[in-house]
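Only one protein chain is missing from this complex, and each of the others stays in its spot.
Order of writing sets the chain letters: A, B and C. Residues in each chain are counted from 1.
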Amino acid sequence: METCTCHIPVDTGFEVPPKASRMLSPENTLVNIRGVQVGGPEIIVMAGPCAIENSEQIAETAIAVKSAGAKILRGGAFKPRSSPYKFQGLGEEGLQMLSYISRKNGIPFVTEVMDTRQVELLSGYADMLQVGSRNMQNFPLLKEVGMCRKPVLLKRGMMSTIEEFLLAAEYILVQGNDQVILCERGIRTFETATRNTLDLNAVPMLKQLTHLPVVVDPSHGTGVKSIIPAMAKAAIAAGADGLIMEVHYKPEEALCDGQQSLNPHEFNEMMVDLRKVAAAVDRFIV
Amino acid sequence: METCTCHIPVDTGFEVPPKASRMLSPENTLVNIRGVQVGGPEIIVMAGPCAIENSEQIAETAIAVKSAGAKILRGGAFKPRSSPYKFQGLGEEGLQMLSYISRKNGIPFVTEVMDTRQVELLSGYADMLQVGSRNMQNFPLLKEVGMCRKPVLLKRGMMSTIEEFLLAAEYILVQGNDQVILCERGIRTFETATRNTLDLNAVPMLKQLTHLPVVVDPSHGTGVKSIIPAMAKAAIAAGADGLIMEVHYKPEEALCDGQQSLNPHEFNEMMVDLRKVAAAVDRFIV
Amino acid sequence: METCTCHIPVDTGFEVPPKASRMLSPENTLVNIRGVQVGGPEIIVMAGPCAIENSEQIAETAIAVKSAGAKILRGGAFKPRSSPYKFQGLGEEGLQMLSYISRKNGIPFVTEVMDTRQVELLSGYADMLQVGSRNMQNFPLLKEVGMCRKPVLLKRGMMSTIEEFLLAAEYILVQGNDQVILCERGIRTFETATRNTLDLNAVPMLKQLTHLPVVVDPSHGTGVKSIIPAMAKAAIAAGADGLIMEVHYKPEEALCDGQQSLNPHEFNEMMVDLRKVAAAVDRFIV
Partner (left out) sequence: METCTCHIPVDTGFEVPPKASRMLSPENTLVNIRGVQVGGPEIIVMAGPCAIENSEQIAETAIAVKSAGAKILRGGAFKPRSSPYKFQGLGEEGLQMLSYISRKNGIPFVTEVMDTRQVELLSGYADMLQVGSRNMQNFPLLKEVGMCRKPVLLKRGMMSTIEEFLLAAEYILVQGNDQVILCERGIRTFETATRNTLDLNAVPMLKQLTHLPVVVDPSHGTGVKSIIPAMAKAAIAAGADGLIMEVHYKPEEALCDGQQSLNPHEFNEMMVDLRKVAAAVDRFIV
């Protein structure tokens, strides 16, 4: 496994906040999600649908992604949607489905929390809480997940700098919760051929600046299904500790993000290729 | 006063959501903040410090901005700050100071709400609630301010398109609260000489697409004190219904945003010039 | 007329190059285009079609814009087009038409030069040479127009910072040609409702940093006809010394940029409004 070999501090033009800083804590932080460790030599793949739609969908997808090698199930019960008229998620009902399937199949799950008032509810079900892009600077929410004792997957804001990303993590860390995973998920640029521009520069940069694990979301980072496998490989080659991606058992029927969801067969094929790239950078995927 | 004269709908490439749409509701919405009307021929200036620091500061600033012609006082009690180590605002104590000074001087005030759990508390004090840039897509918060019966100042996200901005307003409108003011406050671009790029294109574009009032924040939109007066004039010329800006009685001692705060003398000078520009576009400032 | 009143140098994070710097040369540079002066109290409007298409089109448009108050005619003979399959301009034939109409109607003209090898040819015809956005960092071209003795209209690159813009001007100035006008024409951002984001912040910023005149192109800066008049007003209020805009006698038949071209009637109406805004900032349009 590759460790940080930069002896000279990188000149980024800003100061890394103390609790996130690798200068002050050189050892990699290992984040433990019900037994699955992120930040060590193993590359962890998290997969599942954008939103939970019904029990068949989540059950079928969970079985498929686990058998292909995913270690964590993802799925949204409360969905942040640009428009109030779009499907907003199944809410607590979805959470119960997800929890049931997760336990039944022995695969921990991560789901998004959007509201300070939901943190307690979601903590009772989920193995890891996701703070989404649009909430990266929702400071009361960061404090609240910092006070709960669940691992947190913090997604980079789509127009947030690396400095702001580290400061957002610091909001969680200062509350005493050190189980934080950073997720690069694409930033907003002038390019319109892809949904976002996946900023893989941020991966080695973050790995040098902080001891926290860094994962990549090539689904949102591209928005284009046909380039997701290539970008997943690139993320691993760049030094990511894991991936989070959208897989749906029937993408063409998905209620959200169908155009960026792999089907189980495509996901499985990609995983075969990812193992080879992982090995080439002295990592592994089981 | 200039009304929308576009007979042919603008081709923006997206559909304006129904409650925000000027096509469906051609008449300007008037937002009433304790007797001050935004969206009519008068241009309303809102001014005050970034954060409330102590009672002298807010008292002095309130008197100064009111006498120069500001109709609404602004000031933050709960402050969203990039770093957890920076001044986070005085909280409810600040709110009480602000409320006292506002009543004493007969000038309504607007203050920022960041947390769904605070909406009730702040509604008890404030005349208008501000949803800040970083929370433009905090959907639970949008719903919550939509359910309360206070006017809402919705700031555009620094990474948000005009379409997303209108959809965020729609989240409030669908809850039955039609007292929404849109605020352009600068977007994030590659340019580093200014803090943000004030997108004045958004002003006439929004005025054509929606019946909601549009105001501009030249303080955050530039981050550079010396160009604020020029950009305030430009905002009015572009068709804005009002301005919101940072004024501090001693900018050099401000706990936040001192570099973009005018002092009372500079504010007063600017107001004199703004009245001339307002008249040139058939509007007025009292 | 407004002069620069900033006594404390603006902190932009970069050093203004010496020949462009207002610190070193506080007086406004006046650029003289065959008798028309840009940079003084009068606001100069330059107008005409995107491309010269035929003699009727340029003749009709020239008469219309002059009678509405434009002082300089614009029109492209050599056109930079994204695609090799789009209309590339009439070349020297177009230049001859433009020159004939310009002389006949007593209105100087500006036209774009794209190639170092064309500078001599175009200098023989044009009253001012335009270096377009895509060529702002075409350094051999900047040197070549610096060596010729014609005024130069330098458009900001759509991806260029204010610092780079000033450095590009410096390339011309160091060759001994001080007749340089800077033109803000919109920058590229994530926003897609408008063609570009007109960065009016750049206007007062440039006016403080440099003695060169600054004009604004609201046609390219918006790409949306219905908001051009509002943004033209805003540009003047922000302190611009002039405007350059696309006017076509029949926009619906234009070979390029029809969607952002005003017709003569719309242009004339706008000019009436611009005079009022100019007066409000102590400038004038004849």
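In this text, contacts are C-beta pairs under 8 Å (C-beta built on N, C-alpha and C of every residue); 3 or more make two chains touch, one makes a residue touch a chain.
Values in this document were obtained by computation on a predicted structure and should not be read as measured data.
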item	value
Identified contact with the non-displayed chain, of C:Met158, C:Ala237 or C:Leu255	C:Met158
Residue touching the undisplayed chain, where the options are A:Val31, A:Ala77 or A:Val203	A:Val203
Residue of A:Met159, A:Leu262 or A:Ile285 in touch with the missing chain, whole complex considered	A:Met159
Contact partner of the left-out chain, one of C:Leu30, C:Ile63, C:Leu121 or C:Val174	C:Val174
Missing-partner contacts on subunit C, residue numbers	17, 80-85, 114-118, 134-135, 137-141, 157-159, 163-164, 167, 170-171, 174, 188
Where the unshown chain meets subunit A, residue by residue	6, 8, 10-14, 159, 161-163, 187, 189-194, 197-205, 208, 221-222, 224, 226-227, 230-231, 233-239, 259, 273, 276-277, 279-281
Touching residues (missing chain, whole complex) on subunit B	188-190, 192
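Quick note on the criterion: only the chains that are shown with their structure count from here on.
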item	value
Rounded Å distance between subunit A and subunit C, as computed from the means of their C-alpha atoms	47
Junction residues of subunit B, two or more chains touched	159, 163
